Every structure is written in structure tokens, then in C-alpha cells.
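All protein chains of the complex are present and in place, except for one that has been dropped.
Chain nomenclature is as follows: A and B, assigned in order of appearance, with residue numbering initiated at 1 for each chain independently.
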Amino acid sequence: MILKTNIQSMKKTLVLIALAAGLSLAAQPALASGGAKHPHSGGFSFEGPFGTFDQGQLQRGYKVYREVCSSCHSMNLMHFRTLAEPGGPFYEEGQVNPAENRFVKALAAELQVPDIDSETGEPIMRDAVAADKFPSPYPNATAAAAGNGGAAPPDLSVMAKARHDGADYIYSLLSGYRAAPAGLEIRPGQHYNPYMAGDLTPFWKGQGHVPEGGFIAMPPPLRNGQVTYDDGSAQTVDQYAKDVAAFIAWASDPKQVQRKQSGMGVLIFLFLFAGLTYVSYRRIWKGVAH
Amino acid sequence: MSDHESTYVPKTGIEKWLDSRLPIVRFGADYMSLPTPKNLNYWWTFGGILALCLVVQIATGIILAMHYVPNTELAFASVERIMRDVNGGDIIRYTHANGASMFFIAVYLHMLRGLYYGSYKAPREMIWIVGCVIFFLMIATAFLGYVLPWGQMSFWGAEVITNLIGAIPLVGEPILIWLRGGPAIDNATLNRFFSLHYLLPFVIAGCVVLHLWALHHAGQNNPVGILIPKDRTAKDTVPFHPYFTVKDGFAIVLFLILFAIFVFFMPNALGHADNYIPANPLQTPAHIVPEWYMLPFYAILRAIPDKFLGVVAMFSAIGVLFILPWLDTSKVRSMRYRPAMRTFFVIFVLVGIGLGWCGAQLPDSPVVPGMPSFQLADGMLNSYLWLNRLLTFYYFLFFIVLMPLVGLRETPRPIPATISEPVLPGGGDAMTSAAPASPEKKG
Partner (left out) sequence: MNGAPQGDAANRSGDESVAADQGDPNNKDPNRRDFIHIAAGAAAVGAGAMAAWPLVNSMNPAADTLALSTIEFDLTKVQQGQQVVIKWQGKPVFVRYRTPAEIERARADDHAGLKDPATDADRVKPGHQQYLVVLGSCTHLGCVPTFGAGDFGGWFCPCHGSHYDTSGRIRKGPAPKNLVVPTYDYVSDTRVKIG
């Protein structure tokens, strides 16, 4: 009977904790309003507590970023060496350390980064090395804005964490461009996308409900066949969008898979620990009426 | 129960030497052998859980401060560097960030336990008041810490909350500029917030010492809510160790499981996506929302149409807790024996959750979409604005009206004479086996 009441009060505790957590979680979708269409799932391999990244997909995603996105979007929290961290797109068994990875050194050397000449002090461009950050397409935010009609293309380093539904959102947005519904006034330099947050009410002159979505300054960036894949994957907008979304999801939190794996170990330990402590507790309280 | 006789006997020469100069071992031993009411249930384990939370926050915080750069140009990138390059930095930072939420889950449950079982009543007023100070410092610390990653929510949260000070008539504006170190939230603000965020946890730790001191002086409350007479100590109490160390330990491990699920598998679930966008002083995010643990107070702020009065209401919502021991007129501590008050308490908990919900919504959006509504004063009746006001009204009603009134009017259920009674074998529950109602002896 004592046990029963204990378990009951424990249950209540847990229910309340779950409630508190649930409240905060439930509060999220309400904040994500804006009339955008809810993103659809990219069916990514890294979802769930046991999910891991598909290394081939990350490599393709990097290629899409490098050949398409990087002409406007920086990723200035990313270093080349990070690409060879365990779980990253170019990690290789037996590499000395990520900065010595052969693929990463080659990929870095394809690009030029600004530096200062150590003798003359003049600004120069040199080949990138693994320790360098990804070079930015624009020298500063003002230049980025000026080159894009006043709206600087956002940095993509943590984009999957900076948007609700992370990779699914990026995938949906990139593959979700549609012709604007008849009756929607498109402003110059804007494009309609049903997954973009916004409120189209002021621009809606058609019949019925205001369409979902919003305006985005980025024109549809991907075309079928635009990037060449050498692993036989489909060279379609849908596949490109999926791959680059996976790459950005990885880049936003490169240690997420390792962390989930450590988490499994921690949870197993904690469950055993809880069991031991509970038995210890029962023994100590044995025969003590309370 | 309090100031119990010391049973520590130093054995070796060095123990005797130390005991006569600095009786720190005796202090610890007395603490561990403190007679503790044996009927404490799991709601009493949150004290230990909170101590752990504080230790976790301070330990991870010290490490994070070794890598963090308090500069508006570098702060955001330095946090991401911790996540990417520092060994185990992602786990440390996510532990710290989610630790704040865990801390508040535990402190809210701890406070509700105190409220339900009347732990704030004489002779324990000072325990409660110091606890309220700790709670206030926790809110301040959490707010300051949330600014440090220098994301959009950090910046705009700081902007909005410091502007509350500006609501004070006459002196508000100069204080605001002094607080920010300039006309706007900028590098000076970030640096002082970092300094204070490092300082306050140690102030909290000091207050925790006072909290425990007061607790061990007045003695612990218990679910029955009666004081344990001296001659019942042997029957009704057990030494803190090992009985409650192991019980608290078990509860802590369960709590850690919840904590670990957040840190390892859903580290950003309790945060806001906008805080991964670097701060931009020229563009406000579409919705500014504080962290979940501030939402009820944020809702109270927004319930009042006047800027200054809104701020007053928000601070009063915390301030009223300080005078709670004198608002409650009941002679009975535990709501177990106060059926009327228990109902009001349950409503209060739901109202608190409701306020949190309202705090995350746009005030003008309808509560029940599609339901017919009409304009009432400055908003539609079927809107979060009015639900918010209704809940805010109950929040204050509970403390200012119900607490004094119900205590005077109610007829409490019979209270057992000792805490052993309710659990005597075959004795059944407290309600049936209890002695006739007797107003509790004042401690």
C-alpha cells in the first residue's frame, strides 16, 4: 500500500512534468503562424533517436551548396575541416585528423580566401586550407544586401535550427515553388512560395481564401540536371532540394548523431541507476511505516 | 525537531583536533542525521533536485564562460564554436540551456508543493520568503543568460524587458539608459549582462544556504502539516541519511532521465528557432515570446492595457508571494484537510498553465475559432486578450481574496494528532482514523 501511494504520487509528478513540457512544446506551433503551408517530410535518414546521416547524401548536398547556393549564401560558421569530422560528408576511416583529410584539403584548395600578405601587409587571395572557414560570396552584409535588391541572403550555417521543421522546411521551400495563383499581385523582385511565411492578404485580389505562403526574394534556385551527380542519384530538383536540406541539417549541428548515440548510452545507464536506487530505497525503507 | 542534539563523536586524534577548532565534520554529520518526518512524499524531493540543478548550471556555466566571448560581433559565433569545436561543447551547452528549463520545472513544482501543504505558514515564513527571493533571482539570471547567445530572441527579449523599466514615471528613462549603458541594447549591455549572469548564481547559492538554514531551524513541514511534538520525534521521524538521501537520490535519477531526453534527443524543443538567427537591431522577429517559464508573467503583463500598470501587475504577481504567509488566515496548513481550498488550488494550477498558454498567443486571435463573438471594450470577447484577463483576475483573486476569506470561513476536515496515525496498519486513511478536529498548535 505504501508502494502504491508512492507510485501514485510519482505518477502524478511525472504527469505534471509532462504537462509542463507539453505546454511549452504546444506553445511552439502557435508561434510559427504566418499562414504558410506546413512543410512536408523529406523522409530523412537522420530523424528519430537512432537516425544517422547518409554520407552520400551529405556529399551530394555539399556539391549542391557549393555549385548553387554558395554564389549568394555564406556559411560563415563552417570550416572545411568540419566536413571531415566523424559523421561528416568526407570523414574517412583512419584519417589523422579532420584538417589532414585528403578530400577536404582538395576541396578547400579549389577555392580562394582573402588574407593579408605576411610581408607586405597587402590584402591578397590565397588557396584555402582545411582550417579556413567557407569563403563568403560577399565581403560584408551591406554588399550582400546591395547585390540582392536590399535583402541580404541569410547565412546558412545554422539554418536548419533557425527555422521550424528544419530540414523539412528547407526541402519543402526549395522544391515547392509554384506558379502564383491567379489574382495574386506579385511585387517586383518577389516570388511566390507556399512554404514561405508571410501574409498575402494585402496582395490578394482573387476569389475565395487568401492563398497560403508568402513572398520570397530568392528566385527558384534549382533546375533539373543543374548539378551533376556521379553516384547515379536522380538529378532532379526534388533530389537536389532533399540533399542540400540534409547537408544544411548536418552543418547546423554536426555533432547531433554522435550526441544521440551518447544519449542512448546515458539513458541505459540512468535506467539501470534508477533501478538500483529504487531497490536500495525499498530496502532501506523496509518495515518503516510512513 | 530543530536544533537536535549532536550525535557526532570524533574518533581519531585528527578528528578531535579538527572538531575543537572547526567543527565542520560535526556540522555535516548533524545535517545528515537530522530527524526528518517520515511521511514526506515525492513532492518533497524537488528540494534535492533543485540543488542538483543549481550545481549543474554553475558547473556547465563556468566551462561555457571559458569559451564564450561577450562581444556583439563575436558572441553568436563563439556559442556556435562551443557547439562545433570544443570537446563535448554541444552537450555542455545544451545541458546549460535545457538545464534552465529543468530548473524552472522543478522550482514550480517545489513552490506548488509549498503552496498545497502550507509550508509557508508559521513558523516557516522565512523559508518561504527566502525561497521567493531565490525564485526572483532565478528569473533574473535566466533572462540575463538568454541574452548571451545574441540571437534575435536574445536581443529583442532584452529590448522589451529593459523597456519595462522605462515604464516607471519620471526616473524610468534615465534608469533605462543607465541599465543598458547607452541609448540602445549594445555591446555595453551584453558585457554587463554576462558579468551579472555569472554573479547571480552565486548569490542564489548564498540564498540557498539561508533557505536551508531556516528550514533546519524551523523544521520540515510534512504532508499532514502538523508540528511534531518533542516526545514523538523517535516515532515520527527518521534520520535524513540514509532514508531521504536514497529517496531524493531515486527522484533525482528519474529527473535526470527527463533531463537527458531533452539534452540528447530534443535539445532545441524548449527554445525558439529565431534565436539561431544572429541579433539584428534593425529587424524585429514576427513574434517575440519569452522562454516558456516566463510566459505566465508575460501574460499578466499583457493583460493590462496600461504600460506602467502592466509592469506593476507583473511584478505584483511575484511580489504577492512574499506576503502570502500573512494572507492565509487558515489555522490548518495542509490542503489535504481543506477541501474548499483544495478546489481553488486545482483551479489556480490550471489558471497558471492557462496563463502560460495565453502568453504564447497573439492577444487578438480567437480562443475558439469560428465561435460567434462580440466587441467588449478594447477587444473581442472570444480572444486571448479577454481569456488572459480572466485568468489574471483569478491569479490575484486566489491570493488576495480566497486565501484570507476561505481560511476564515471554511470547516477543515479532522486532522490527525500525529503523522503516524494515518499510516498505522489497518488504520486506513487520515480522514477516517483521525482524531477530532483540533486547531493546530502554533509553533
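The criterion applied here is as follows: a contact is a pair of C-beta atoms (placed from the backbone, for glycine too) under 8 Å apart; a residue touches a chain by one contact, two chains touch by 3 or more.
On a predicted model such as this, the values are computed, not experimentally measured, just so you know.
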From B:92, B:254, B:385 or B:406, residue that would touch the chain that is not displayed: B:92
Touching residue (missing chain; options A:42, A:61 or A:98): A:98
From B:41, B:60, B:119 or B:141, residue that would touch the chain that is not displayed: B:60
Residue of B:18, B:32 or B:122 touching the missing chain in the full complex: B:32
Among B:248, B:274, B:291 or B:328, the residue in touch with the chain that has been omitted: B:248
Options B:239, B:310, B:366 or B:379, residue touching the unrepresented chain: B:239
Absent chain, residues of subunit A that touch it: 79, 81-82, 85, 97-99, 119, 130-131, 266, 269-270, 272-273, 276-277, 279-280, 283-284, 286-289
Where the missing chain touches subunit B, by residue: 7, 32-33, 48, 52, 56, 59-60, 63, 66-67, 81, 84-89, 91-92, 234-235, 237-239, 241-243, 245-246, 248-249, 252, 256
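What we mean here is this: only the chains that are shown with their structure count from here on.
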Length of the line joining the C-alpha centres of subunit A and subunit B, rounded to whole Å: 33
Touching residues on subunit A, where the partner in the complex is subunit B: 2, 5-6, 9-10, 13-14, 16-17, 19-21, 23-28, 30-31, 33-34, 49, 76-77, 82, 154-155, 157-158, 161-164, 197, 252-256, 259-260, 262-264, 266-267, 270-271, 273-274, 277-278, 280-281, 284-285, 288-290
Residue numbers on subunit B that touch subunit A, as the complex places them: 38-39, 41-43, 77, 80-81, 83-84, 90-91, 94, 101, 105, 108-109, 238, 242-243, 246-247, 249-250, 253-254, 256-258, 260-265, 267-270, 272-274, 276-278, 286-287, 289, 292, 295, 353, 356-357, 360-362, 420, 423-425
